[in-house]
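Before we start, here is the structure in question, set down as structure tokens.
With one protein chain held back, the other chains of the complex are shown just where they sit.
This part shows chain A:
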Amino acid sequence: MNPAGTTGPLSAADDGGGAPVRLEGLLKVTGAARYAAEHTPPGTAYAWPVPAGVARGRVVAVDTGRAMAEPGALAVLTHENAPRLKETGDATLLVLQDDRVPHRGWYVALAVARTPEAARAMAGAVVVSYEPEGHDTVLTPDHPGLYVPDKVNAGFPGSRERGDFDAAYAGAAVRVDATYTLTGLHNHPMEPHATTARWEDGRLFAHDSSQGATLVRETLAGLFGMDKRLITVVSEHVGGGFGCKGTPRPQVVLAAMAARHTGLPVKLALPRAQLAAVAGHRPPMFQRVRLGAGGDGVISALAHEVVTQTSTVREFVEQAAVPSRVMYTSPHSRTVHRAVALDVPSPSWMRAPGEASGMYALECAMDELAGAAGLDPVELRIRNDTATEPDSGKPYSSRHLVECLREGARRFGWAARDPRPRSRAEGRLLLGTGVASANYPVYLAPSRAQARAERAADGVRFLVRTDATDIGTGARTVLAQIAAEALGVPLERIGVEIGNTGLPAAPVAGGSAGTASWGWAVHKACRALGGLLAEHGGTVPPEGLATTADTADDVPAESRHVQAAFGAHFAEVAVDADTGEARVRRLLGVYAAGRILNARTARSQFIGGMMMGLGMALLEGSTMDPRFGDFAERDLASYHVPACADVRDVEAHWIAEEDPHLNPVGGKGIGEIGIVGTAAAIANAVHHATGVRVRDLPITPDKLLGTAGGPGRWSGAASGSTAHDLPT
């Protein structure tokens, strides 16, 4: 649809290559699109949760007397009276089932009232008595509780060894050994988690802010021990997720329990200040990367060792070392994850789990290797490109990393770069540029879809129906495009119904797999409908025509190719030599992600990912307060997400990539790759600008302060965990 393969900053004259605009755009900008908390069935009651005030222990008593005396009070649910739930494999959803407090902020009660104000007042009046226990919330690199999990997120082995790393590393001509530190990160979508739930005649209806209504329904069916056909979940419009709505979250369970308990529709919108404890986070992490290479920069030995945390509630270990198994040639490799279960909120999915964290470390280490080997960082990466995936030995279906690096270098003006750190300035601003590779695997999941042709006053109209979710990505629009193309009709003839479990089942919007997974089913259903229409001589009978497709048998369980998207990120930063403030002047990404279906929405996803990577590099961080056991930043004033004004110039480009092994949609998925490596490109640019290698994110001014030199410096300056390797 748009093979143009490029789009820069949008202007009035440049509307994204003429790509279709979001079908629901008008509804959204006029406020007509209704989100989960904007449905108010008659008689709706409101719920407000009570978070645990201790970091670990037991609930001894819950005094609800004052709460129930509030005008409008309906009920207080606690572990003593809440409906019983069955286990589904995600213990973070087993709320109000027992007296355990596994971490601060875990919900211990739920107030329900006639108004949201009354529910909140009730929640404040519930008196919970605890028997506190000692808690441990601090991740350390040598924590005695560290273990190597069999599997990490997405089913990857916790540990892998190839060849003889120790010997190869010991014998390498050039070596890098560096440890990179990440603080906890939170997804913080614009729309907090929310549900409106009601029961009618034994049936459960829920409007839920989720990345996948199908999974929410199945999970609710398991938790409540009921036939999933008695449950309807709607996620029609979702105000962002970034992974923290990828699995059902407690709000949908609590709202459903409260609705059953009170017999009323119940609305629950989680307050922002509670999200950090219940919505998941990208866990803090120590990553030690060792690279051994020949004088030509070709890697012989690669070790990537991850230390991270999970909770006592559910094991979730980010697969941060996995990118090092697949990115570069590495005959001798050791990749291992170690985790410790702490008394902390449960970590969970956050945009590019594993890749975003791991590629930050690997791509910074590659920059350090380039410096150590005296090679250009782009050239170093090109020299370490590989035709087969090192871990599996399988060939790639397509891998255009080198093309992305070269195209990015050309567009960015990389060739003019003076490689010496601290070599360029504008007055007190130190300028630098950095590069990093990006990758994200192709995931695919079976999906179903229905296509219908119906007679309408203005001719034949087509409708595609699938329980996909549009979390702001443009999924609805792209599915219409796929249908229009498969049917050979104009886009205006296509209607799309998504975000409702009454539709054919579909997987979550996650793993950058939504468009390809849903799109395959939509494509298949539409092709079948086209055939059926032809059988009817091109005429739609009065009752209409419909076809249903299921890709369960089409999606290969095992492929003989490795499928992945690749990319390259380039960044230019200016660091104020007096204050240490690092600002991004330019961000440029080039991607090889298969076929790009909609230049407008694709650009938004790419630059959105890059912006989130900017946040990871310079701004975002959640600080664990070990005395209380929770994250200190609880609002968007203290948890800094980047805004448009935080980068002057951001560009996304892609190269035309045809990959016949992929799927009928032809895309590899673009939702996550924009954040992969971006933080490294920026951190590498900061090093180039200043000569200071900051190895712990975010790179806030305090970590660069005191590097200015010059007259009149404060002599009693504090120092951070930075390494100064200024050229002499």
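Basically, a residue touches a chain if its C-beta (ideal position, glycine included) is under 8 Å from a C-beta of that chain, and two chains touch if they have at least 3 such contacts; residues count from 1.
Assume contacts and distances are computed from a predicted model.
Between the names "Sigma-70 family RNA polymerase sigma factor", "Leucine/isoleucine/valine transporter permease subunit", "Molybdopterin dehydrogenase" or "Phosphoribosylformylglycinamidine synthase subunit PurS", the one given in UniProt for the chain missing from this structure view is "Molybdopterin dehydrogenase".
Of the candidate positions A:121, A:204 or A:665, contact with the hidden chain is made by A:121. When the missing chain is restored to the complex, the residue among A:267, A:603, A:634 or A:668 that touches it is A:634. Residue in contact with the omitted chain (choice from A:663, A:684 or A:700): A:700. Only one residue in the set A:424, A:455, A:527 or A:661 touches the chain that does not appear here, and it is A:424. Touch with the hidden chain on the side of chain A covers residues 51, 53, 70-72, 115, 117-118, 120-121, 124, 273, 421-425, 427-430, 576-581, 583, 618-619, 623, 625, 627-628, 632-635, 637-638, 640, 642-646, 691, 698, 700-702, 705-718, 720, 726-728.
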